[in-house]
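Heads up, one of the protein chains got dropped from this complex, but the rest are sitting where they should.
Showing chain A:
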Amino acid sequence: MGTDSIVWVDEVDPAAAMAAAGSKMGRLTELHRAGVSVPQGFAVTVDAYRRHCTESGLDERIEEVISWLGTDPSDAAVEDASVKIRGLFETTPMSEALAAEITEAYEELCLRCVDVNVPTAVRSSATGEDAADASFAGIFDTYLGVSGANRVLDAVRSCWGSLFTGRALAYRLRKGISHHAMPIAVGVIELIHARASGVAFSVHPVTGKPDRIVIETSWGWGEAIVQGLVNPDHVEVGKADGRLLKYDVAHKSVVSAFDFADGRVTEIEMPAKLADRQVLDEEQVSAIAAAVKAIEEHYGYPVDVEWVISRHRRAGDPVCIVQSRPVTVTADESERTPAAYDPVALAQKFVFSGKPLPGR
């Protein structure tokens, strides 16, 4: 299955996945091939986006708005252009052929998940989004809990439009990049029914220490953590032996939960009984650490991942990885755990450096 417009995570040739499905979806395919548990899903390809822009005449109308901006526009002018262009995406319908293909793929996804109107995560998957410039990550839209073919179609168009958020526009103008140079794909992925989720790093995200895996977690979906809305539980695990080093339980005041009336995931106040409760048990921590370690080994460089523990997961099952990307932080030489106890080096560092001892 799969066409020029649709590729499935578990079916596309991994060598072609990045180009067709963007980096976010391409990585899911790579992870799947590496044996990591990832959600079911498909991507509306870069080609589909390109064809939509060309055939509907959007390209010309976008060019026109951008040409008004000139080379050094004000923030207000960029924001204004963004609103105009995103409006164009909202009002420009898809070709019937593409809409039919996406609808067909969505119905196939429902079948695979044995569900009616399966809730999905509709995610932008830009080309170059995960490039070394970390400021670019997370700049495009994601919609969680999108259910039903029509809503999926709308969400896909909104994701396309998010290639033209004010931030993205300003970024490209500053760097002199044409939007044609970074077309966007959109992933439509089964929304895992999350009991808990979070992020995990295969090195310490601040110090870069490579000897540990750091996990941050809260109840429900991961949006509240990714967006920094909740103070998550902080967990550290020794990479070599998988031993739990520390588990700091945080007071978690916000949770990303499924709003059934609205049909989407949204942030609400954390129920009091869950706020101070430890999210993960040791088995779950081990499963997350094992997945992160495997992904780092697969790629050969440090990674951060977003993971979900499904309501249906049983002890021993793998956790579900919904995103992975390279970590850019590297350990400062002085932050690395030395290979051995070296009293001379330690004396130079702590006694004769002219600085007070740490922790005093």
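We take it that a residue touches a chain if its C-beta (ideal position, glycine included) is under 8 Å from a C-beta of that chain, and two chains touch if they have at least 3 such contacts; residues count from 1.
Just so we're on the same page, contacts and distances are computed from a predicted model.
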Chain excluded from display, named as in UniProt, from "sn-glycerol-3-phosphate transport system permease protein UgpA", "Proteasome subunit beta", "Nucleoside ABC transporter membrane protein" or "PEP-utilizing protein mobile subunit": "PEP-utilizing protein mobile subunit"
Selected from A:Gly70, A:Gly228 or A:Pro356 as touching the chain missing from the view: A:Pro356
Residue touching the undisplayed chain, where the options are A:His32, A:Arg212 or A:Lys293: A:Arg212
Residues in chain A touching the chain absent from view: 211-212, 238-241, 243, 245-246, 337-341, 343-344, 346-352, 354-360
